[in-house]
Every structure is written in structure tokens, then in C-alpha cells.
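Every protein chain except one is present and positioned as in the full complex.
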Amino acid sequence: MKKFLATLLAMTMTLSLAACGGGNDAPAEDNTGDSAEGGEVVSVEGKTVAFIPKLTGNAFFEVANEGAQEYAADWGITVEYMGNAVAGVAEQVAVVNQAVASGVDAICISTVDAAGVADALQAAMEAGIAVCTWDSDANVEDRALMVSQGTPEVLGQMLVDLSVEGLKARGVDPDNDAVNYAWHYSQATVTDQNSWQVEGEKIIKEKYPNWVNVQPDNYYSEQDAEKSITVGEAVLSAHPDIDLIICNDSTALPGQLQAAENKGLTKDDVTITGFATPNAVKQYCTNGTIHNWGLWDCKIQGAMGCYVAAYLAAGNTVKVGDVISIPGLGDCEVMANDCLAAGVSTADTNNGVVLLPERAVFNAENMDNYNF
Amino acid sequence: MKNLTKKRPAFNWTAFLVLLLILEFVIFGGTNAKFLKPALLMTSANDFLPICIISIFVTFVMITGGIDIQVASIIGLTSIIIGVAWQDFGLNIWAAVLVAILVAAAGGALSGFFVAYCGVQAMVVTLGGSFLYSGLALLVSTLSSTESYQGISGFPASFRWITKYKVFGVVPFQICIFLVLLVIAYLLLHKTKYGRKVFLVGVNQSAAEYSGINSRRIIMSTYILSAVSAAIAGVILTSYLGTAKSDLGSGLTMNIITAVVLGGTLSTGGKGSAIGTALAAIIIGLLRFGMPLCFKVNTQYLDIPIGVLLVVVVVGRSLAGNPNVIAKFAKMKERFKGGSAKSGSAEA
Partner (left out) sequence: MNKTKKIFKAREMTSFLFLMGLFIIVGILNPSFMSVNNVAACFNTSVVYTLVAVGMAFTIFVGEIDVSVGSNLGFVATVVGSLLRDGANWGFAFTVGIIIGVIIGLINGWGVAIMKVPSLIFTLGTNGILRGMMYIYTGGAWVENLPKSFKDFSAVTLIGKFTVYYCCAVILVVLIHMALTRTRRGRYFWAVGDNAGGAELVGIPVVRTKVMAYVICGILSAAAGIIFCSRIGFVTSASGNGYEMKAVAACVLGGISLTGGVGTVIGAAIGAVIMASISYLLVFMGFSSNYDNAITGIILITIVVFDALMQRRAAVKNRRARLVARTAAGTAKEAGE
């Protein structure tokens, strides 16, 4: 066996030595080659962007990818969707390293954990790759631009607004009536959903002290469709007087709605709302189980993220206040990082935030206008 | 089945795995020379190192005829204990690491105790353990001032050094840790009395008991070993990522089991080797790295080549490894036909 190991080692070493002599840093070359001088916009054509979701197989990210791919064809860029079916930091770092290794020009990532991917993203930037984020941000120093759907505060507020509207629609007075509510989403370790919940909870405590949270530590269904129904049914049975369930997870919302349907409840009995793609919930809305739900146009967000990443990779530089015009999507302004979180600094060039045009609230009237 | 595999010495299988590894280098390297760049290889190795470290010690458990599916949850438990003990309880980082490893060892000992002394089926105890320890990890994370969904970061440079330092400027220090652990595992399993006892217990527990081996203690010790290895992987991962989270490594269970069985360990016990497992873990890791790099296989579809590899390798081994199998196959086919005809007539 020792002999085999020795042979193996020898083989590896010779091979790698040979490779060392031949190869060169391809991505580094790319970036230094064509720096934009004097405001000329360099075409993004031919650039390759690694589009990295938190996890694959989740409707939200799949739809974003769909959007990115659609627009990428028009822009002449290649979008490579790279991800792991598990939303873990270690898994995502492996994917980032993979992207760097395969020599992409830019990375557009929705991070699982900002601190966890920091080193990997720094290494990517050192290799001359343009790093942008979308949906879920990295530390500001580890990326250039962020295509944001809004801060946790904004999204927490949106969840509360959706709830209030749904309650009003069935004759509950959110300001005075005692409203029993609960949150139902994936799990306690997921970053974004928990940050929305924390912000939403803050707003409720402040503005609606008459609301009662029946389970302050929330209900979790771990993105398991079957569990989301089991938990959903249990929540409805254990709290027959519940008025509102907020499901800020794209598996939990349809699961909770299905549970309500199984128990014969409609939007007039209990208000269920949250974030999910329109297609996943349309049917429940037609059935009269849900009044409204929301999301932002993740298709456009995905596409925008890939475009700005490719835009920077092509050698364009941007400053706060600059406008990037995206063919087919319109213009967007680069804003300072502190528009997301107060007190965060912004580097002189190639650093900032691009806000997504709008968030959408879906209901029976408008849901057929969306197809994702 | 047991007899067939036992007849062939372990040497062949290891040789075959080495061959497979070389084949990977040749194919991937030939397709894309970048694959052979040491820097790239090393970063990719960093990403599957936890699987390598843990699987060589899970091999011990599987040789005794057990299985350990709680190791993945112990990674997260270790990580979050380090984070919370260091940040919120003000422990020295190395003391925190020690505490975490001790807790992990206790966790392994608990499951091992149930398996060895109460005779409970290992798969279910460790499944329960995986729930329990991931649950504990979450509870530990609630003790912290940092919200559970955020990683605890900002570790001192001395701790990050474990994974930042590069020996000779190329080889990450964590790979050296892995190699040292591999040597320890190899010596322990194949060169010591303890290792012989582990094999004996796996072949036949009562026979081992009659020959004066405290088989229960041996079985329990293997679970402690695998838990400690998971804890070491947890420390490395925490240092590598620079963040302590309770769900770290939660997706690794199947990968670890796959590496162990591909390494030639018999799931019924009694057979296996540390080197084989390490080779298998590296083969799978490189496959995961090389397929997208060289053949543009989407990372989502990687389960397929690994599944195919497993099936083809084991079926090929049973076909080509022994010409008798082919003859037996034909005979069996006849018997299969004969059997169905006979029972058909019996029914009539």
C-alpha cells in the first residue's frame, strides 16, 4: 500500500508541477485588460457571471435564476447558476471557491452568512473577480454593489402591512381588537427570514400592543413541504382562536394555506399572509384562502444583480450617485451603503447599493399579471 | 456476501481506489489544466476536508457493525459552543475549544453507551442523537447575545491561524492536521491491539467477548472517537469560515457515510480501512470539484455522477473482481426462472 501512496504522491506532484509551468491567472488578466477611462461604458458582452443562490431548489431562487437567464441571453452574457441544495455557510464557501476556480468574470451572490463567506469573497476579489450581492448582503468591504430589495425594516414593515390589510378585509380592527398571531417560517438559523421577523415583531410591539403572539419563538417547518402542513394544521388546532399567521418563507406559506384548506378554513376565518412567489399561492387565492401576499420581483432582481456584476467585470467603474442603465430594465442609481444600515461607510469607487424598483403585493385582482 | 468480500484482501480495494484517484487526476487534468494547480487543489481540499476527517473515524464505528449519523450535528454543536463560550462567557479561545471537544466527546459517549451497553440499534440512537445535538446547538446559541441566525465572528487571529497558515506557503495547515489524524487512525486501526479488537468485535461480538475482549467498551470508544473527530472538524470549520453557527456542517451526513462505504468498509462490520476511507473521501471531494470545473456539470446535478460512481464501482467490483460471480450469475438466473415456474405450478 505504501508503494501505491508513494506513486500517487509522485504522480500528483509531477502533474501539478507541469501544470504550474503552463497555466496563468486567467481572471486577473481579464480585469486589468480593459479599464474604462473617461465615462465610456464598456459592453458587458461575453462576460461570465456566477449566480449563487443561498440554496437551490427553492422557488424564490429558481425564479430569480430564470429571470437572470432570460435577460442574459439578450445582453450576451453567460450566467452560471451555481449552488448547493443545502443552505449552509460551508457549502456556500465551497461554491464560491468553485466559481473562482472555474474562472468566471463576476460573482453575484445571495449570502448565507456574511461573516462566513467574507474570506472566500475577498479571495475572489483578489483573483480579479467582480463581486456583487443580491437579496442577502455580504459585509460591505467584501463586495462592490448590492442589489437590494430593501432593508429588514422595510420588509418587516411590509409583512405587518400585509397582515393589517388582511385583518381589515375580514372586519377585524387591528388597532383595538385583540389579535392572536404567530410566525411560521423555515428555521431559527436562517438569516434573512429571522431578521424580517425581528423587525416585524418590533413594529407590532410598538404599533399594535393589543396583538398577542401565541408562540414568541415561532413555528418552524424547515422548508419541508410535508412538515409545513403538519405544523400548519397543528397551529390551527392548538390555537383555535388564532387570527393571523405570518409565513415569511416560500414553503411555509403554501403549506400553511393547504393546512387551512384541509381544516376547511378560509380568509374570513383566519388571516394568513407572507412572502412567496405568485405562482405558488395563486390557487389558494382563487379558493379564497388568502387575501394578499407579497414579494418583490425576484426575476428582475436576479437579472439586475447579474448585469451590475458583469458591468463592473467589464471594467466600468461607478461612484455613488452614478446611474447604470440596464438594457431592457431601465436606469438605476448607485446609492451609498448607509441607505441599508446607518453608519456604514462606502468606498470611493465601485461600492454601494442599488435599490430594486419596487416590492409587489399580490391579491386576487393582480396576481394573474405575474408569472413567476 | 460476507464471504465473497472477505476472501479478497483489502489491499486490492485500496489499490483500486488509488487507481481511481489517479484516473481522476488524468481525466480532469487532461480536460482542464487548471485542475492541477496546487493552489486551486488546496482550496478545494479545504472545502471537503471535514468529510475526510470525520469519515476516517466513522470507519471505526462501522467496522464494529454500527453506524454514526450524528457526527454532522456535532460539528454545529462544537462550533456554537466555541463561539458562545468565547464571546459570551469570556473564556480563552483555546479553553473554549477544549470545552467544545469535551462536550462532543461526552455526546459520543452517551450514544455509544446506549449502543454498546443497552443494545440499541445504532442507526436510531444516532438519528436521535442528531436531533438532540442539533437541538442543543440551537439552545446554546440562544444563550448568546448574538441572535441564533447570525454567526458569531471576530475570532482572534491565533484561532484563525489554524486554517490561515500555509506550510511551505502552499499546503494549508488544516491539511496537515488531516494527514496527522490519518496517520493516527491508520496506526490505531491497523497496528495496535486496540485496532485488532475493533475488527474482532465487528466480525463476531460474542466470539470477541469469549476471547476476553471488553467488546462493549470497544464499541463505545469508537463512538467517542468519531464524535471527537467531528469536534476537530468543527473547530477547523469554525476557524476556516471565521464564524460560529449552530447549523454548521448539517448537510454532511450522507457524504460521510458515502465516503466510508466507498472506502471498502462493510456496513455489516468486520472490514474496512482508514486509508481506503480517506482515499474515497478525497475521490468524492475531487469529483465534486472537478466535474463542474472541467465538464461544466451544474453543481445541482452532482449527486448523479457520485451515485453513478458508487453503483458502477461496486457492481463492477462484484463482476470483474471475481469470475465466479459471472458463472454464479448465470446459474442464479436459471434458478430464478426455475423457482418462479415451480411456485407458479404450486399455486395452480
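Going in written order, the chains are labelled A and B, and every chain counts its residues from 1.
By definition in this document, contacts are C-beta pairs under 8 Å (C-beta built on N, C-alpha and C of every residue); 3 or more make two chains touch, one makes a residue touch a chain.
Predicted model only: the values in this text are computed from it and were never measured.
Which of B:102, B:167 or B:308 touches the hidden chain is settled by the complete complex: it is B:308. In the complete complex, the residue from A:43, A:230, A:266 or A:346 that touches the missing chain is A:230.
One of A:67, A:88, A:116 or A:255 touches the chain omitted from the figure, and that residue is A:255.
Within the complete assembly, residues 1, 4-5, 69, 114, 118-121, 123-125, 127-136, 138-139, 142, 148, 254, 257-258, 261-262, 266-268, 300-304, 306-311, 314-315, 318-319, 325, 329, 332, 335-336, 339-340, 343 of chain B touch the chain that is not shown. Across the interface with the omitted chain, chain A contributes residues 56-59, 62, 65-66, 85, 188, 215-221, 223-227, 229-231, 233-235, 237-238, 251, 254-255, 258, 261-262, 264, 279-280, 282-283, 287.
Assume only the chains that are shown with their structure count from here on.
Mean C-alpha positions place chain A and chain B at a centre distance of 32 Å.
The residues of chain A lying in touch with chain B in their complex are 1, 4-5, 7-8, 11-12, 15-16, 18-20, 22-23, 26, 56-57, 81-86, 88-91, 93-95, 97-98, 100-103, 113, 115-119, 123, 187-191, 193-195, 198.
Across the complex, chain A is touched by residues 11, 14-15, 18, 21-22, 25, 29, 33-38, 40-41, 43-44, 46-48, 50, 138, 141, 147-151, 153-154, 237, 240-243, 245-251, 275, 288-289, 292-293, 298-300 of chain B.
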